[in-house]
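Can you keep this structure in mind? I'll have questions shortly.
Only one protein chain is missing from this complex, and each of the others stays in its spot.
After this line comes chain A, so read on.
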Amino acid sequence: MRSQFNSWALLSVIFSILILLPALLIMVQLFAESNENWEHIKEYMLKNYIVNSVTLVSFTGLFTVLIGVSAAWLVSAYKVPMHRFFKWGLILPLAIPPYIGAYTYHGILNYTGVIQTSLRNQFGIKVDQKFFDIMNIPGAVFIFTMFLYPYVYIITKSFLENQSSSLIENARLLGKGSFMTFIQVVLPVSRAAIVGGVSLVILEVFNDYGVVKYFGIQTFSTAIFQAWFGMGDIYSAIKLAGTLMFIVVLILILEKVIRGRKQYSYSTSKVRPLQPKELKGWKKFAVLSFFLSLFALAFAIPFIQLLHWVYMTYDVILSAAFADLIWNSVFVAAVGSLLIIMVALIIANFSRLSKGWTGKFFSKITVLGYSIPGAVIAIGVLTLFLFLDQKVISLYEWLGLEPTLVLSLSISMLIFAYVVRFLAVGFNSIESGFDKVGTVFTEASRTLGMSVTKTFFKVDIKMIKGAIAGGFILVFVDILKELPLTLILQPFNFYTLATKTFQYASDERIHEASVSSMVIICISALSIFFLHRVLEKEPK
């Protein structure tokens, strides 16, 4: 029994090392002596980076929790018209990458945007630009909140729907009003889910490059690019990335502390889903308008604007080459997600069954990839693959073949980088799936004489089917939207929808960027719809 457990351990160690390698290659350079540029950055810039980054993260965190949790609570506890639609409709904003959201909202609000143009042309009103200015920190917080709150929403909602019914119903029986139930019961019990969701949001904000660059806000990620490319100093860039990683690790530790040892897993199989109550009167109206305006702001409005731009430009953009773009994007996203789910399953299963610190240690390490900016991971991965290639080249020469870069020019490098970057997303989903079912079933199966591996395939995997599908879809959508890493590592003649969108946008051709944006959004939206279906069907 020990030995079979070892194969899980061994695989976990191998994967963890593979995933850590690129980060390590970067980290060794972190301790290089500081140079003149770093002194310059410390003197003039660092404070600004920290203040801006922390401001963005705090407010986005706050608002995503407010909106995400209240939407999750209202959707799971009450019934309003179009209830079934809102349940998944409110996840849809996740389909819009924040940078596309930023391009679109700026397009709507700026001087030649639809609002100001209509005011001018139809009503002859020229408004003060100040009120329509979105390219600043509050604007960025708005964008991040609108397109990232679904992370909090999904996780909290699935927790509330499936785990909290007895608590909430008891509170109701004891005569608590809905508001007090929310404050005294819902918030405390769903703390772990909320923290899990908001930490994803925070990491996304730290990693974002598209929105802050477009809006001209100086944060760590713009600083990394500025130091690396503007000053040609990769060492300072790495120091900045290191500082950022330090902050993120602090946050992850904090998350663990806040979550404490609480694991809200039920040891009986009789968990009843929460039954939503019908709402009446002004309450129904209030909740309905909250849902409607949230859906409008976070999805419908940007979607309609993009649709209009697509109509303006599709005849220029659509061609056979465009079909390739779609295929490329879907292909790398699918292969990447599949690999991530497999690796995540192995490490998560090992980590939950190992009693010692090792399992937990590996599980935390693999999550680190998500805290490193995509561009930095890309360089780490490139370094690793070039090193491997040098080895392969000697082999080739020894065999008398023409030396060539097999690995670093192939798409496997890009996919490997995706695994490093997004493993955390798949891992979190699967870990929380495991958390939810607890270990009683596994233990029962083991007591009955099944091996770890057999139990894994016969029992565990079946219990967390929903988490697996959910993790797959979340990663799939993330890869589809990914930008900096793909830009750096794409092979010759290989583009994705995201890189194409960015190219148009950075050339200030937002209208032309709309077609590829639209396809990203539609594919993601479809995936999210399936995610919803999967979660609905999951055994409760």
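Note that a contact is a pair of C-beta atoms (placed from the backbone, for glycine too) under 8 Å apart; a residue touches a chain by one contact, two chains touch by 3 or more; residues count from 1.
Here is the rule we go by: contacts and distances are computed from a predicted model.
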Problem - Omitted chain (choose from "Cytochrome C oxidase subunit II", "Fe(3+) ABC transporter substrate-binding protein", "Methionine biosynthesis protein" or "Transketolase") - UniProt protein name - result: "Fe(3+) ABC transporter substrate-binding protein"
Exercise for the section: Looking beyond the chains shown, say which of A:27, A:288, A:342 or A:365 touches the absent one. Expected result: A:342
Practice task
For the chain that's not shown, point to the residue among A:106, A:421, A:436 or A:481 touching it.
Solution key: A:106
Exercise for the section: Considering the whole complex rather than only what is displayed, give the residues of chain A touching the chain that is not shown. Expected result: 4, 7-8, 10-11, 37, 40-41, 44-45, 106, 110-112, 116-117, 126, 129, 133, 135-136, 213-216, 218, 222, 225-226, 228-234, 312-313, 316, 331-332, 335, 338-339, 342, 346, 375, 378-379, 382-383, 386, 389-390, 393, 401-412, 415-416, 451-454, 456, 487-488, 490-495, 499, 503-504, 506-509, 511
